[in-house]
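Note that one protein chain is taken out, while the other chains of the complex remain in position.
Entry: subunit A
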Amino acid sequence: MAVSQEKVTVYNLADLKTTSDDAIPNYLNSLKFRQSHRLTDVRLALGYSALALAAACFAWDYKLGFESTKHLTAAAVVVYTLLNGALTFWLFYVERGTVYVGTAPSGETLRISTATKKNVPTYHVTVEVQPKNGGKKEVLKISRAFTEWFDGAGHFVAAPFQSMLASAVPVVGKLDPKRAAPQESAMPVPAAYTPEMLDVLAKANASVVGSAAEEATGSETPVPKKGGKKRRA
């Protein structure tokens, strides 16, 4: 399962980012982190109440006409504007690109937000670690190229992605020492996987997947090889 069967277009930065974003909860939840959905739930609540209000406004306008409902409609417009404003505020000042909030079994709370800059294939990850006993918040910043965990064909390769997180964030590294960088080296992060290694990993995993799902993915096995060639050229 280290390589997703799905491919993204490697030129599509939004796809690269969202695929990587989705991998973070997958990975951390597998390490027994307890994910908190509070931020998303508040956003959904704000958004859907605005939507419900607009739907109600549409209904009474359709049934009763404009003249008899215009004061109600005016009130609805004001409330809708407020709800939408609150939603915008929530997105820009509270969520700030947060993709994951979760608590480690040991009690630390992680809040991970990610960002990309237009046309630059670099993944900027900000990890805020809140210690168990309300101590001072620690902020870690990681900026890595997407090429470290996407192969040339656009397959997501989990191992290097996970080791990026595990070696940069001690809380994660403790739970997943296999993926964490060896501590004796002075480098805070492990050497990047070479394209050749990515291809080997991708091929190995693709064949595993292929044997499990037979024809469905069998046709995709040669693709990583082609991608590798393209990159070297």
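In this text, a residue touches a chain if its C-beta (ideal position, glycine included) is under 8 Å from a C-beta of that chain, and two chains touch if they have at least 3 such contacts; residues count from 1.
The criterion applied here is as follows: contacts and distances are computed from a predicted model.
**Q** If you look up the hidden chain in UniProt, what protein name do you find among "Coatomer subunit gamma", "Signal peptidase complex catalytic subunit SEC11", "Cytoplasmic tRNA 2-thiolation protein 2" or "DNA-directed RNA polymerases I and III subunit RPAC2"?
**A** "Signal peptidase complex catalytic subunit SEC11"
**Q** Write down which of A:K70, A:R96 or A:K117 is the residue touching the left-out chain.
**A** A:K70
**Q** Counting contacts across the full complex, list the positions on subunit A that touch the omitted chain.
**A** Those residues of subunit A that touch the unshown chain are 6, 8, 14-15, 18-19, 22, 37, 40-41, 43-44, 47-48, 50-51, 54-55, 57-58, 61, 65-67, 70, 73-74, 76-77, 80-81, 84.
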